[in-house]
Each structure stands twice: as C-alpha cells, then as structure tokens.
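All protein chains of the complex are present and in place, except for one that has been dropped.
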Amino acid sequence: MSVNTFGRLFRFTTWGESHGPAIGAVVDGCPPGLALDESVVQPFLDARRPGTSKFTTQRKEPDAVRILSGVFEAPDGVQRTTGTPISLMIENVDQRSKDYSDVARAYRPGHADYAYDAKYGFRDYRGGGRSSARETASRVAAGAVARLVIPEVTIVAYVSEIGGDLIDPANFDLEEIGNNPFFCPDPAAAKRWEAIVDDARKSGSSVGAVVECYASGVPAGWGAPLYGKLDADLAAAMMGINAVKGVEIGDGFAAARLTGEGNADPMRPNTETGPDGAPEFLANHAGGIAGGISTGQPVTCRVAFKPTSSILTPQPTVTRPNEKGEREATELFTKGRHDPCVGIRGVPVVEAMMALVLADHKLLQRGQCG
Amino acid sequence: MSVNTFGRLFRFTTWGESHGPAIGAVVDGCPPGLALDESVVQPFLDARRPGTSKFTTQRKEPDAVRILSGVFEAPDGVQRTTGTPISLMIENVDQRSKDYSDVARAYRPGHADYAYDAKYGFRDYRGGGRSSARETASRVAAGAVARLVIPEVTIVAYVSEIGGDLIDPANFDLEEIGNNPFFCPDPAAAKRWEAIVDDARKSGSSVGAVVECYASGVPAGWGAPLYGKLDADLAAAMMGINAVKGVEIGDGFAAARLTGEGNADPMRPNTETGPDGAPEFLANHAGGIAGGISTGQPVTCRVAFKPTSSILTPQPTVTRPNEKGEREATELFTKGRHDPCVGIRGVPVVEAMMALVLADHKLLQRGQCG
Amino acid sequence: MSVNTFGRLFRFTTWGESHGPAIGAVVDGCPPGLALDESVVQPFLDARRPGTSKFTTQRKEPDAVRILSGVFEAPDGVQRTTGTPISLMIENVDQRSKDYSDVARAYRPGHADYAYDAKYGFRDYRGGGRSSARETASRVAAGAVARLVIPEVTIVAYVSEIGGDLIDPANFDLEEIGNNPFFCPDPAAAKRWEAIVDDARKSGSSVGAVVECYASGVPAGWGAPLYGKLDADLAAAMMGINAVKGVEIGDGFAAARLTGEGNADPMRPNTETGPDGAPEFLANHAGGIAGGISTGQPVTCRVAFKPTSSILTPQPTVTRPNEKGEREATELFTKGRHDPCVGIRGVPVVEAMMALVLADHKLLQRGQCG
Partner (left out) sequence: MSVNTFGRLFRFTTWGESHGPAIGAVVDGCPPGLALDESVVQPFLDARRPGTSKFTTQRKEPDAVRILSGVFEAPDGVQRTTGTPISLMIENVDQRSKDYSDVARAYRPGHADYAYDAKYGFRDYRGGGRSSARETASRVAAGAVARLVIPEVTIVAYVSEIGGDLIDPANFDLEEIGNNPFFCPDPAAAKRWEAIVDDARKSGSSVGAVVECYASGVPAGWGAPLYGKLDADLAAAMMGINAVKGVEIGDGFAAARLTGEGNADPMRPNTETGPDGAPEFLANHAGGIAGGISTGQPVTCRVAFKPTSSILTPQPTVTRPNEKGEREATELFTKGRHDPCVGIRGVPVVEAMMALVLADHKLLQRGQCG
C-alpha cells in the first residue's frame, strides 16, 4: 500500500518522483485567514535547496514553488488561506538525462530499489523515483504553511555531529547556524566538518550526521494519547525522513542509563506565569513531553542520519531476473551527483516535520478540549 | 484530543484506567478463520503480568482475559475469528484502595499527571489513570491476535542493557531469555542485573533499560511509503509505549558514525531462494527496512526505557491551584508498589507492538498489491 | 474488511454479536468535563429497547448499560468525562437458546447471511450475529454521549409513514410522539397504524416505514467539505442503519421535481440575531445544509426503512455447499421473535446517528476554525 498523507486535522499529501515533471503537496485542513503567498514558502525551500555549496549534491534546482489553490485576496487586501486545500507545486528542472540502464537493471545497495521492486513489481528507477530525498522539498513547503498555524512556537534545528565529530556545547551559538553550510551552531566544529565532508566527497564516500531540533513556546496539553502521542507522532515523522535510522526524545537512550533520581524533572511554582500558571520545571530530561502530552517545556529531539548510500566504491548487488528468469551478480557504484552527508540538508526537513506535527496537535487539542 | 486506535487495516482500540473496573481492547479488521480463544492470548499476558518476581511491581493481577465478540465455532469445531471486532476485556482486581489525596492534590514529577491536567483540566489520578502502564496489558492481548495474522514471522525481544550494564554478545543465547526474570539472553548479565535491580528496589530508586527486538520471516515488500513507512510506524509504536524515550532501526545512531562503505548492505544471488528469488544480503545495517519497505532481512529495532519515575526519594513539585487559585510548592514520593525497572516488563509490550505493526502492513500490502 | 469505527474527532467503535455475551461501544475523543453516568445513557436505550409493546419484537432485553472507563468524580463531586475513551457495555440476556441448525445451513433471504458468508467464508449465524439490529443499542448508547457535546442542539425523530400510510401534517404534534408505541406525531395515524402493524404481526408479514429527523440549534458552519460534507456524513450514518434503503436531506427527491424558483431558499436580515447576525431564511428546501455546510436552519432528513425481512411465509433459498460441495435449494421462514416494522425502533437510532454526526462536526469546526 501507499500512504502519502500525513496528519489528522492538519494534513498534507505529497506526490511526485525525482525525475518526473514536478513534485508537490496538497495541504488540507489549514485554518483560514493566514497570510500566505509564495514568498512565505520560498525561503524554507531555499534553505533545503541542493547545489548551494560543494558539501551538497550539485543538482541545480531552483525549487520555485507555486501555490495553485486555497488562497485568495482577503478584504484587507492580503492574500490569505481560505480553509480549502492548498496545492503546492515545484517543477523538476535539472533531471539530468543521463543513462539509467544500469540502475534499471540492478539494485543500488542501501537504496530502496530492491524493496520497491519487491513491493510493486516495477519502479521508476530514475534517481530513486518516489524514494528520492527530492520529495522532502514537498515536506518543507508544507512545513512552511504549518508554521503559520503555530506562531507561538519557535523551531530550531541544527547538526550536532558529523562523521562522529561532535559540537562542543561550550561553543554553542544559535547565531552561527546560518553562517556555515552545515547548519552548525559551533564555528569550530563547522571548520572541522569542512575537511570531513570534503574528504568524503573527494573520495566518493559519505558520512552520517545527527540533527537536533527543539521547539519552544509549545504550551502544555498538546498530544493525543494513547496512539497519537506527541512523541510517537514525532518519532514517526522523523523516522520517515529519508536516511533516518534513530530518534530520541529528550535524553533518549542516555535516559536508559540514568537512575530515577537522575532523570527526574522536578517542578516548582513559577513566579513568571503567576500563582496559578504553568509550573517551572527544574530539568527537562523528558524533552517536553510526558505521557505523550507536551508539558510546556521545550520539545526536544535528536535524529540520526545514516551516511548517504550513494558512493563511488562499487558494491556487490544483484540484477532483476533476466530473460531466463535468473538474477545475476553484479556491482554498482554511483556515477552521478550525490550528497556526501545527507544529514546536512535534513535540517530544514526535520524542522518542517516538527512544525507539521505541532500544527496538527494544536488543532486536535482545540477540537477536543476547546 | 484522544486517539486510542492504532493501525490502518488491522486496528485496535484500547480503553480503561489503572483503577477502573476493567481495561480492554477492541481489535478490528482481523481476518476471519484464525483459531482464537482465551488460551491463545493468556500466555502473552502472563509474560507481562506484574507481581511475578521481586524485580517487578508487587501489584497482583491475574490479568485473565475474556473474549466477548468476534469469534465463533467454525464448521471444523474450532473457535475461530469471524472477521468482526474482537472485544478483549481484562478486569482490574488489585486496585489497592489506598489514599490518593496526595496525588489528587499534586503532580508526581516524571509522570503524566501535570500534562493530563493541563490538557483535560481534570484527571483520574488513581495510579496514573489512563496514563498508567497497566494499559499495556491491552496491547499485549491485541498483539496476541496480531501474531495469528503473521504466522510466517517470528518475533523475539529481550533486554540488552539495564542501568548501563550491557549483555555480552559472546554469551548471547536465545534459550536463556525465559530462564531469568529479566528476559535476558546472557546468563552472566542476568546474574549481575539481579544485584542492580535489587539495589534499586531496596533503595527506592529505579534504573533504565534497553530492549531489542527482531522479527524474522518478514518478506520483502511490507511498508507503506511515504507516510506509513514500516520504520516510521514501528518508531511510533515503540515511542508510544510508556517510559520509552528512544527508538533505533538497524544500526540506529551508530549508523551516523559509519561511512557509506561501512554502512553498506551488499547483495548477491541467493542459492536458497532460487535464481529469481530474494537476494542474499551480506549485512543488515538497515535493520531490514529500506525506503520504509521491508527487504526480507530481519526487521530489528532497539528501544530505550527511562528509569521508572516512581521513586522513594521525595521530589519537589507543585499542587493544583488551591481555593485561592494558587499553586503551592510541595514534595512527592512514591508510597506504593512500583517497578524498579519498567523496561523489563516492556519486553512483551515491544513484541506485541512489533506484531501489531507487521500484521497491519501485511494486510495493507495484500490490499494494494494483491 | 471490517470498519467498526465511525467519526473523525468524536469517534465510536462498536463490537458484539446478537447472541454473544455482550455488546458495546468505545467512545473516543469525547471532550472532558461532561457530566456522565449510566443514568444519562439509560433512557435512550429504554426508548429503543425491544419487548415494550406488541408492535416490536418480544425479545426481552433490559439493555442495562455499564460505563467501564473514561469517567471520574470531578472536584465538584459530579462524575464527569475525563477525555479518555468511554467504554460502554450492554450484556445480552435473552439470547433464546433455540435451534439454529436451519439458519446455520441455509441463508435467510433479505438478510445479510449470504453476504457475510461470501465475504468472510464463515459467520456467527445466531440471530444474525454481527449483522443483527441488536448492535444499534451500542449506537444509541454512544449517541447519548454525543448529545452531551452538543447541548445547543435539539434532535427530534418520528415515524411519518408506515406501510404507505402517512401522517397528516395538519395533525402534527410533537407532544404526541411519546404517547404511542410508534413515535408518531399524529394521533389519528397512530391509531390506524395499530391495525396495520398488528395485521402484519398476526399474518407473519412485515411493513416498511419512513422516519423523519430534524436537528434545530445547529449553528451555521458545521461540515467538512468536500469529502466530509455534513449531508454526506449524515447520508452514510443513516444508510448504515440496518434496513435503511434511502436517505433524503431537505426536500430530497421532491427537489428533483421543482424549478429553481420553487426550490429557492431566499434570505433577509434577521431582526432577532441582530444587524450582523445570521440571516433569516424564508424557506428550507435545502434541509439546513448548503455546499455540505450547515446554514443555521434546522437540519432535516428522511430515512426509508424496508419491511423486516424476517417473515413467516417460507421463501426459496439455498444452503451452504454440502459435503459434496453443492448448494441445495430449500426454503426458510422466521420461526422466532421479530419486529413486524423495524422502522419503529429505528427512531432512537436515527436520533443517535444525527447526534453522533453533529458532535463530530462541532469538534472538527472548532479544531480547524477555532
């Protein structure tokens, strides 16, 4: 089966293949009255756009978004959402017309080629087709709309680790994230990563990365227990991003090594929010979620990206059954453009998925609890 | 909002609070004709049942399941599923009628008390109410039904780490899992864990744990890209279990430190499955899932459980607003029974969620691709 | 496939067979804080209960409902919904242990026996099993909860026609609905219907009926275009009731014979709601719904119930394949208790479905549009 829709009240459906004419998303359930035109969405796509530095794939895509429905000029003269589906389309421009006969015939190890073939019996093999990370542009576009729904929330993601090299918390500076091609909040680490990623690129290898994301301003009470928990929805959202293999909320696996005392998030009355307001938490091991419901603390998660599977070193693999009905052993390596560290461009996607999950839960909470 | 249903074609809905008269699950979409009576479900509940060793909570619950619908004696004289909803009910027996006035008035840190109150404005505070891990008995019962749908699959889960102490792969022996109260496949580790968990219990503290689970026999092709990916659904299923803070598929976070070559899962023709059959994989870094679709290799995941939040050491917390509308600072500690390591009893729950996700995806694949 | 859940935000899932130990419903997504105990639900079940007059089936069921979860004593001392799933259970008491060998072997014409067998390959044939109208007791129980969500709405249903004999609008008196066993607002028609239904009962025949329902107090703006339109959801809700074969909104089929002028629902400013308030409609051909969204006028629908298929006259039918794998021609007639006019007891079910749809749409509207 295909399930290309995400969300419950705030939903989006994506379509499109890496080398088809276009990709896109339909956002449904967006509240009416939010100011939206292409200029609201484009900056987020630009942040994810390939070809902007030598550390990402050299595919050149303008990724210019068009909004085809769901907006209209409001009485105040501003183009706003009408509450009807918002169709977002991005044309594919730089689908290099290379020769795909090798990947048509055999499966690239580490990619979804074999799995898609086993599932559907047939696949669009050009550039990974539907399984290409190109689809994440649609998520980023939808995420830009989701952000309009949750103006009270600030979402920040960054890379905290590349190829096993970690940022130093002592150097952490949010302002630095935009100053380097790695979304890295530690300028010293960014410097080191240049060499790591460039080495991987030159040798045709690839490296993994960890992306961290937090959302502040989320009020207590978002989350739909027990099977639409906020953390479970976030886990699905993040694990569903191409190349992601692990997700942590709050302390994650480290929590498994703490004692109950070490993991406690004590509370006290909060002088800022007033005597009956939200309590002040003295720690946030939980990552802002308890029982699947937000606590009012920042929602935090960590996401592990595997190294790009596209590498220059030939890997043993098999072909589709030939005319005699037999698979043959062969080798494949990536000839074309690729991302030496796919986790870098995952940052805007992680942010988008965080926004999409939170927007959905805000509406759900409003629906049930008023 | 509440979302108490899980799954798409094979779905289950749970209900019930820790100290209400009963808990239960309604399983919907189960194929007809599967042999099912209480004796099929009960062994799985017995494995999760509290009070079976000093290493788990002393609440004594028989956890006897009743099947109230969805089964009927087939022409062959065997009670079988009819394809209609299967209602499973488990009565609560040992809801100790202790004094709950302290937790009624204040929030237990690390628990969902404050979050539920913030969300719903009101809560059943007895033993955690709906947020209690007692609800997982319903999942285990539903999971027992799910297993009937996927007889080709073998699911095994075990604890691989408690309080930071890991099993030794050299000692790994599946047969040992049932020989100790920790679901531990390494008898030497099990011995050490006795001391670790007993120390935690005696000191009123708690420790975390990591549970690993794998499913073998899953054919290639299960998974519903792009927003019902098998790994994303597993991530949601596992992250939604009480006390879970992290989920990994395959190599998980370790993959982020590998190179593309080190993380490759090469393939070759498989002499066992025949010349046109499934290829043989030479590694399984991916954990049996690529592009959100199973590859035919074992599906593997790791799940991090935080230490139980219920501890004897008093923790600072706040009260609900009093008659003057003000929260007060106070302290709470756990008086009653508790699990010193909630991850242990998480093992049957992890297995159940794996079964539930796989059963759903088997039906989805059959529905779309025939 | 089975789909035993109805609704989007306010959802209910039913389970149970006619002759199993019990039937029930799990209501999920109900807002917290609503006063609810068994006494709130029971009166609606009593209105639907069989065996209350000679004009309905003689099966005697107390239909006593138990609430097993989702409620708790609030600080004000009143038992209230907590926002978690509400499990409602009704025990089956009067499952007469008659001999079912004939219906086990052959299919009752007009019933779902053959269809269930064709679908599932197997069925609980006792009293129709899952396809029995007994399940509608669960809907009525869930509907009683739904009404709490929409206190601003008044729902009234009644029988307008039995066996082709219509009520006279000139005699229409809502007060009369409770004064006769037919939910008939026209006392003269009720008198006539006694003979019609009694004749059918005595001769072992049955008659059809039309139920009309309206909901006043529905504000403008409920409905989820384009595939969750209020009228489409109502159509599904009503058509899904046992024995229903037709649904009309507003003028229904009569509208197909009107001209555009005759079908117009003109508006004018409404002095009651104030100068900027909802307009006053000068007609309601549309039945209170335009474009799938409520207009603020009463929502009206008409529902056609076929005559009960259980009759004393033997009907030709076929058996399940015998040991030689062959179907045999046979005849079946209803030996047991039956409703001579199933539409009568459909009235509380129609009301319940109206309440369930409206409650869901109220929450949906609040979720999206705030």
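Read from first to last, the chains carry the letters A, B and C; within each, the first residue is number 1.
The criterion applied here is as follows: a contact is a pair of C-beta atoms (placed from the backbone, for glycine too) under 8 Å apart; a residue touches a chain by one contact, two chains touch by 3 or more.
Please read these numbers as outputs of a predicted model, since none were measured by experiment.
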Checklist outcome for this item: The listed residue (B:83, B:110 or B:287) that touches the chain absent from the view is B:83
Next on the checklist: Which candidate, C:40, C:64, C:156 or C:318, sits in contact with the chain we can't see?
Outcome noted: C:318
Checklist outcome for this item: Of C:28, C:135, C:186 or C:351, the residue touching the omitted chain is C:135
Checklist outcome for this item: Sole touch to the unshown chain from A:52, A:87 or A:216: residue A:87
Item to check | On chain A, residues whose C-beta touches the chain left out of the figure | outcome: 1-5, 9, 11, 13-17, 20-24, 26, 28-30, 32-33, 66, 68-70, 72, 74-75, 80, 82-87, 119-124, 129-130, 367
Checklist outcome for this item: The missing chain sits against chain B at residues 9, 29, 31-32, 83-84, 225, 363-364, 366-370
Next on the checklist: Even though one chain is hidden, which residues of chain C still touch it in the full complex?
Outcome noted: 1-6, 8, 14, 107, 109-112, 114-116, 118-121, 130-131, 135, 161, 163-164, 200, 205-210, 219-229, 231-240, 242, 245-253, 255-269, 275-279, 282, 285-287, 289-296, 304-311, 313, 315-318, 321, 324-329, 343, 361, 364-365, 367-369
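Criterion: only the chains that are shown with their structure count from here on.
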Next on the checklist: Give me the C-alpha superposition rotation for chain A onto chain C, in degrees, nearest 5.
Outcome noted: 180
Checklist outcome for this item: The distance between the C-alpha centres of chain B and chain C, rounded to whole Å, is 38
Checklist outcome for this item: So, in whole Å, the Cα centroid of chain A is separated from that of chain B by 26
Item to check | Residues within chain B bordering two or more other chains | outcome: 1-5, 14, 119-121, 130, 367
